[in-house]
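Following this message is one structure expressed as structure tokens.
For this depiction, one protein chain was excluded, whereas all remaining protein chains were kept in their positions.
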Amino acid sequence: MARVVFTGNFRHLVGEDTEADIPASNVRDLLNRLGERYPALAPHLDEGIAVAIDGEIHQDALFSPVGPDSEVYLMPKIAGG
Amino acid sequence: MAATSNGKANGATRWIGTRPVRPDGVDKVTGRARFGADVHLPNMLVGKVLRSPHAHARIRSIDASAALALPGVKTVTTRDDFNDLSSEFVPAGEMLVNYRDVVRNVMAREKALFEGHPVAAVAAVSEKVAREALALIDVDYEVLPHVLDVVDAMAPDAPLLHEDMITAGVEPTPTKPSNIAKVVEFKLGDVAEGFAEADIVIEREFSTQPVHQGYIEPHSCIANYSEDGQAELWCTTQGHFVVRGHCAKLLGMDVSKLRVTASEIGGGFGGKTVVYLEPVALMLSRKSGQPVKMTMSREEVFRASGPAAGTRVWVKIGMTNDGRITAGEAVLKYQAGAFQGSPVQPGCMCAFAPYDLNHVKVVGYDVLVNRPKVAAYRAPGAPQSEFAVESVVDELAKRIGMDPVELRLKNAAKQGTKAAYGPTFGPVGLVETLEEAKAHEHYRAPLKEGQGRGVASGFWFNIGGETCATLNLGEDGTIALVAGTPDIGGSRASLCLQAAETLGVDVERIRPLIGDTSTLGYTFLTGGSRTAFASGMAVVEAGKDMIRQLCERAAKVWDIPVDAVEWADGEARPAGSNAGEFDPLSLADLARLAGKTGGPFVGRAQINAQGAGPSFGTHIVDVDVDRETGRVTIERYTVIQDAGTAVHPSYVEGQLQGGAVQGIGWALNEEYIYDDKGRLQNPGFLDYRIPVCSDVPMIDTVIVEVPNPTHPYGVRGVGETPIVPPMAAIANAVEDALGMRFMDLPMSPPRVLKALEDARIAEAA
Partner (left out) sequence: MAKAHVTTTVNGDPVEFLCDAEQTLLDVLRDELYLTGSKEGCGSGDCGACSVIVDDRLVCACLMLGVEAEGHSIETIEGMANGDQLHPLQTKFLEHAALQCGVCTPGILVAAKSLLERNPDPTEIEVRYWLAGNLCRCTGYDKIVRAVLDTAQEMRGG
């Protein structure tokens, strides 16, 4: 089970939880399961998010692997100058 | 300019870390390089933009009939030519773009929202005729009250820029519109608990002014729209694929029908990641049936292209008497300009990033004001919030009499630290930069009477993203490297070095070019310090792809299994004695045989680069303050930054030096001055004063190398982080010199003089 931690405004969308244990092997799995568990979060999972998997930031990467003990942060996407 | 290596992951390299002359260098020193405005097409028209003289006005009507009647005027475009687009956030590259706003920013619709907002444009046979035509366009404005400052814009009775703007990110959803587009919040632990642990708590309010990226080359483009619905666009941009996407959307075209070529780019720093003239030039070309060239004047660049957000930042930090920071809290209010989308979110995430904290809370407001829509500027959002935090940290250090570098070391984020914005850091180099600072001769050098010294650290994420690269092997064994990221500061050199390292060939045998949008797959723009990292990764992958093909071909020639062939030092060799006795086949040998053995060699990569390595830096600065004039002089400056691996150290140093000097301008001089009608009073380099050569000393650099494990050669981005620390480092140095802390930027002579006079009066009283 990956440990998912919600940051920023994602916290508003998941009720009381600040983190959740989600069984998933990759980012797509993880996002699908998050959307099922937190319907208010679902519309925000398609665009504008990044995930940090064990500290490494992945943006637009549905098939990046998520390990069984991974720590995953859901965070806003980063651009730059 | 020492380079220290803290153990490169990949051991010895032949090309990485060397300093060859850049491949585009000779063109740039001879005037041959073609920038945005350097191209002329046959039958070309000149396009000019009519801009709103008002900061906020409803546009009742636009009558261009007199302009169209002027001989030599070919066409006029206004809001009527652009289809309205709905308000939805759609992905454009890695950014989310609301095309409802983009189309309005390019050409005003219901209202002009800032002075300089485009209202109409003409195409004519000459610039002179185009200018005359602009004066003949009759626009009927209803002037509305305007608002320039975030605090005023957030007031309940503030004039509204967008009457339907409902603040996102607050519960419950507000029922009334406001100028606050969004509220964001980042929390870690419980700040109340953290402040309860503190012996000392300091809270301060800061303000920063909008500053322009100040690229020396104004925006410029040529559009050539054909009667068959296809078009070519030549423009100065950080990302021609992104330009293609925006323009195709605004003009209702298929992206395949629009071919965009990036010219040489004369500076961008984030400011050339968006479109201004390009869709307008395409529209004028479509309507006139002729090529149209458009170039902004410097005044237009200042009035209508994106500055960095002006901000107000409140910071509160708690610390124990022995120097352990227990909690950090901040509220950030960022100007977005006329449309939502200030970089307040990254500002929130970066504010406390250099520190290992258990309790953090940062709230950010994205606030609309009647100014040009802000654009990215080097580490967008981070310099403003980190200026405030690094100033308070300095004050805390003074309060307990601890060396400010020691205080930072005691609280520094390192590998395994849970970042203040959430995830756990992998290998990062903040501690290394602080140790280098502590050990640096500069840090111990004696100061002259009246001078002061300051330090500050800074952080930026860096990004990866979608990236393509191609290596075409020529019949003589030389290679054409095609990348899709415009080269803004020498990246062609660093890409060639990475390709040479991968292939094991002389870097001189690789010639790079930036391909147009039809020659490569989608490639995100040059920004986010991603080019040496992500295009570098793509080039390495393309190199491996070519090596695989070369080894297969050598196996065929030798009639042995492919796994019995290895690639080393630029040639195919039998792998070990069991593979057979064959003379090695070099790149040139295989290139010569290509036709007869199966065809040409093309190495390709199309990737979405992940795992960009964050970059930390620490700056040391000495200042001298002239008590008579209020002028702050930078006496000495040292930049220390983690580059991961410096591919071409000279250009890494250049990024550190250039970023620091832009920060010096931000700290000491640069600001926008508006009159009471919301009109910009200093739209030129005379009155908007960026640092000149005589303003600054040599900028010493120390490159720290803590390799980024996700990049094959350990590369991190380097371009953005160096603009983060200067404002706080200089404010801390001024405080050290005068005993006076400046919390409002810029620390320009009039402000410093006034503060000195106020202090004199207070002392006398």
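Read from first to last, the chains carry the letters A and B; within each, the first residue is number 1.
In this text, a contact is a pair of C-beta atoms (placed from the backbone, for glycine too) under 8 Å apart; a residue touches a chain by one contact, two chains touch by 3 or more.
It should be emphasised that the depicted structure is a prediction, and the values quoted were computed from it without experimental measurement.
Across the whole complex, the hidden chain's contacts among the shown chains comprise B. Within the complete assembly, B:654 is the residue of B:159, B:477 or B:654 that touches the hidden chain. When you scan B:298, B:324 or B:631 for touch with the missing chain, the hit is B:298. Where subunit B meets the missing chain, the touching residues are 19, 21-22, 24-26, 28-35, 37-38, 40, 128, 213-218, 264-269, 295, 297-298, 488-490, 648, 650-651, 653-655, 657-662, 684-686, 690-696, 698-699.
FYI, only the chains that are shown with their structure count from here on.
By the touch criterion given at the top, residues 89-91, 94-96, 169, 171, 184-187, 213, 269-271, 273, 345-346, 348-349, 376-380, 421-426, 460-466, 527-530, 608, 610-612, 710, 717, 719-720 of subunit B touch subunit A in their complex. Remark: subunit A residues 5, 7-9, 11-12, 47-48, 52, 54-61, 64, 71, 73, 75-81 touch subunit B in the complex.
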